[in-house]
Each structure stands twice: as structure tokens, then as C-alpha cells.
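Following: one structure in C-alpha cells, then a few remarks.
All protein chains but one are shown in place.
Think of it as A and B in the order they're written, each chain with its own count starting at 1.
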Amino acid sequence: MSKNIVSVKDLSLSFSMSSGDVQVLNHISLEINAGEIVGLVGESGSGKSVTALALSKLLPTDITRFTSGSIEVQGMDVLKSKESEIAKVRGNSIGFVFQEPMTALNPTMKIGNQLFHVIRRHSKVDKEQARAKVQEILNEVMISNPEIVAEQYPFQLSGGMRQRVVIAMAMSANPALLIADEPTTALDVTVQAEILALITKLARIHNTAVLLISHDLAVIASTCSRVSVLYAGEVVESGAVEVVLKDPAHPYTQALIRSLPDIAARDSQLETIPGEFPDLRNRPTGCIYAPRCSKRVSACDVQPTLELVKSIAGIHQVACWESGK
Amino acid sequence: MIIFRKTSAMIGKLTRNRFNLIAVITLAIIFVVGAIGPFLTRFSPLDTNAEKRLLSPSGTHFFGTDELGRDIFTRIIYGTRISVGIALISILVAALIGTFIGAFSGFVGRWLDQFIMRSTDVLLAFPTLVLALALAAALGASMVNAAIAIAIVKIPVYIRLARNQALSISERLYVKSSQTNGLKTFWIVRKHIVPNLITPIIVQVSLDIGDAILLIATLGFLGLGAQAPTPEWGAMISTGWNYLINQWWYPTFTGAAIFIAVMAFNILGDAMRDLFDPKVAQ
Partner (left out) sequence: MSLLEVTNLHKTFRLKTKGKVSENHAVSDVSFSINQGEVFGLVGESGSGKTTIANILMQLESSDSGTIFFEGKEMNTFPYGDVQIVFQDPRSSLDPRMSIRQIISEPTQRLIAKRRNELASEERLVEIMQSVGLRPEHLDRKPHQFSGGQRQRIAIARALITKPKLVVLDEPTSALDISVQAQVINLLKKLQRDNGLTYLFISHNMGVVKYLCDRVGVLNKGVLVEVGTNAEIFSAATHEYTKKLLASVPTMHGRLL
């Protein structure tokens, strides 16, 4: 039983916008243990990126309101922590990899220099040791000529190389948690495969807990052991990847998978989800997916809770009155 | 109709800040004065009266009289039309011409763009005031020539602003789409490029009007603008400041008028910039 790194319980948060309060996350729960790669999948507006930012309190403080629940990272209560405390944790215990590597890298500083500064900031090593560590971590992210790359600027590297550097930076302090938000979306298919393999390898070697966020079900399927499916700020289904993605219980997950062209027959029509995304300013009472659901019944007027469905391959939870039928 | 609603919404947002509110009210007053000025006073700005020379401010002459017996209050009111009016016209003309040239240059690119930008650089290298002075002097001292000089001085600003915006707009897919359908360059510049860069232009115009008022006053002060007996603020201070010690009211009120007008427009300009800046608008 590996150590619990992330524990999100019943978290709700809203943004106060000029047009009203938008309930972005509604009672979500999430657990990630050391060495696990957990996926968070959803479409735009599902709240997946917000969840990532919430874990380290990177949301804009003037408009964000936490209306319920708690977030614990390595035992630390994130919501109750002061900014100074949590700032120490970022980069140290929590590493970040975002979609666009150029936003994480300083375009005017050499790669080696950037890594050098990050290493020095998070560990008490002298200059020589830090320089050696730069080479070491560049090697670890499978960059074949680290001495040359260290002397280059970000614009001289390809997208895949830059993302490797970002991963190196994120992993440099050996964090307990790595948050990767769409890390391969901007990359080519062949490079994507390499980056995902790299993340998997590093997680295994360093026993890092990984939160992998993506809208691409296949990326999640090939990399994660567990997954939570988000819809309009709620977790509608969660469990082991083999179960959730191969034999989903929630109508939304089922519809999502059936709308993928990957295995659809060429002469068939793709299944689509009728209706529109709900207005998060006026959350309907009852199941958030009900308006678009093909299996809707009268019980759905009441908000379903995340129930245990089956116990094969670990916990499989679904928020649906009709599941399993 | 839509424009009306949008403007009122804009004014609503602008006036949330107290300074902005004062500025907007001041500008409203200025515009009213400019429009119906003559009805606010029974004197004529040109009426000389030797017996009424240099009278201090009173119930009849709110701001006193000048060395030729003319009512200063009246002259300031009539002067509003000149100073503010010319400023508005010069800047609007400069913006119109500069924007189209810049947008066209940015979209077409290549040697034309290089040529226009280098020429613009040359013009912008001159200090605004020096260039305006030189132009006004060369064209001959008059109100119209002062307006022309200011417009010419400001055109390069808009060319550069529009051109830089046009560079990125030209790369947008809706422009590419028009190109694939064979639409002509002028059509694309007119319908796609210019409308999409209008926002920074509006901000620049707001900021420039204050600048233009000051320029006109300066030119007038140096005798290069409107000629006597036209009640132009700068010219009034030019004669007035000689009387500063004993007849303090003469240049002071005119100076205050310039100050208030320029400040109001500057605050408006800043407010407009904040209004349209996506980060601040959040």
C-alpha cells in the first residue's frame, strides 16, 4: 500500500465573474498515491485544469471562492496554508508540466542556466554540484547530448526537446507529485509517445505520484492506471483505466467513447451527445448530465452521489442512478 | 442604436473610477461650451473698449478684461472652439490618414512596407514640437496651417500603430480565407484589417487630443497659430503673461483652461486604454 500523496475531498469552488458566480467544481474527490499515474479526463469546461491549479493554489485569489471540501498534498492542508508556505512547496514537492513548453521556459536564458537556477533554489548544493546535476537530469530525460543542449536557447530546440527540459525542471527537486496538464497535446504523435513513456519511466523510478490531465482518452488509456472522468465540474466516474475506459458505467463516459472514430465502422455514423453544455452559473438541481442523457429516469432529478459499482480491479465509482443496468 | 447602447455601456464602465467621472464631466462641459458658447455670454470676443481696460474679475466680467477691454471669460469660451476644435480635427484627420496607410503597409508588406516604415522612422525621429514649429513656420502663421502642421506631425504615429497591428491581423485565418477567395487588397484592408485594429487607434486618439491642445497653444503662444484678434488660448497667454504681476487674472484663467482641457483628455485617454486592455478589464 503506497503512501497517499494527494487527497482531495468533496472540493467545490466557484469563480465570481461580472456575469455571476460560476460553480466550476462541484464536490469532487480525488486520491493519488506515490508511484501512481492518475488521469483526469474531460472536455473543455469540465474543470480539469482548474483542479490542477487548485492543488497548488495557483488560481486567481480575487475571484476564486472555495465553497466546500479540502485539499491535502503530502499531509499539508493546501486551502488553509498561507501563500508563503505553499510557495515553498511549489516546485519542491509539486512539479508542473503544462501544454506549451515555451511558457515555462525563459526564451532569453540558456537551458543549462535555467536548470541550474531551479536546482539551486530547491536544494542546498554548491555550484559545481548543481552543474553536475544539470547534466544528470538532462540525461535522465533522454536528451542524448546534454552538454550541447545546456548551452542552447529554448528556441533552438524542437517542441519535444523543450518539453523534456520542462519535465527535467519539474522533476529536478524530486517532487512527490507531478502535475502534467495536456503535456503532449501540442506535440507530434511520435514525440508524444516518447514523452508519455518518459513520464511513465520517471514516475516508476522516483516513485512520483502523477496527475495526468488530458482530453485525449487514448493518452489516458495508454499511460494511466486510474482515471477520473470530469463533466461540468463533477466527477461522474472513476476507477481503474481498464474498467472505466473499456467497460464504462456512466452514460457520459459511454457516449464519449462511442463518439470516437478510432474504432467506429467506416460506414456508420458516429454517436453524438445531444444537447449543450450546461450553464455553470445556474447549475440544475439533480444530475448535471441528465438533460443530455439517453438513460434518464425520474430519479435523476436528485443529484446522484459517487457510488461503488463493482469491485473488480479496485474501486470503480459512478455517479449515476442507472449505472450497471 | 447598437452604437448608442455600446457607448453608454462604455461610459458606465469608465465612470466607475472617481477621477474618470470628473474627467468625463469636464469633457462634457467643454463640449457644451464649444457648442453653445456664444449663448453663455453677452459680450463679443472682439469688442474692444478702451475704458474697460484691465478690469479685475467682477460680477460682469467673471475673468476680468484684457488690455483692449475685451471680456476674458468670453474670449476663453470662444477660444474653446478653436483650441479644442482644431485639436479634434487635426487628430481625427491624422488618425484617418495614418491608419489606412499603416494598415495597407502592414498587410502588403515587402518593399512598400519597408519604405513607409523607414520614412515614418525619419519623421518620428524629430521632436514633435520642433517639427510642428518648423512646419507651421514654413506654411505661414495661421489657424489652418497650425492644424495641418499638427496633423502631419501626428500621422506617423498612427501609421506605425496601425501597421504593427496589421502585421498580426494579416496572419489571421479569416484574412487568409478572403485571400483564397480572390478578394482585392483594398477590400481586405478596408473590411478586415482596419475594423480589427480600431480599438488601439481609439485609445491613441484619446491620448493625442490632449497633446494636440497643448501643441496648438504652444504654436499660438509663439505667434504661429491663429492670428490676433482671434481668441486662441495660446495667443492670449502670449500677450497676457506680460501682465502677470499686476493683472494676475489675465493669463491665469486662460492657462487654467488649457490645463483643465489637457488633463481631462489625458485622463480620458488613460481610462480608454484601461478599458480596452484585456488584462485590466478582467
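In the analysis below, contacts are C-beta pairs under 8 Å (C-beta built on N, C-alpha and C of every residue); 3 or more make two chains touch, one makes a residue touch a chain.
On a predicted model such as this, the values are computed, not experimentally measured, just so you know.
K.L.:
Which visible chains touch the chain that is not shown?
P.N.:
A, B
K.L.:
Out of A:Ile111, A:Ala203, A:Val236 or A:Leu256, which touches the unshown chain?
P.N.:
Spelled out, the listed residue whose C-beta touches the missing chain is A:Leu256.
K.L.:
Counting contacts across the full complex, list the positions on subunit B that touch the omitted chain.
P.N.:
Subunit B touches the chain not shown through residues 172-174, 176-184, 187, 191-192, 195-196.
K.L.:
Over the whole complex, note the residues of subunit A touching the chain we left out.
P.N.:
Its contact residues with the unshown chain are 43-44, 159, 188-193, 196, 215-219, 221-223, 245-246, 255-257, 259-264, 266, 269-273, 276-277.
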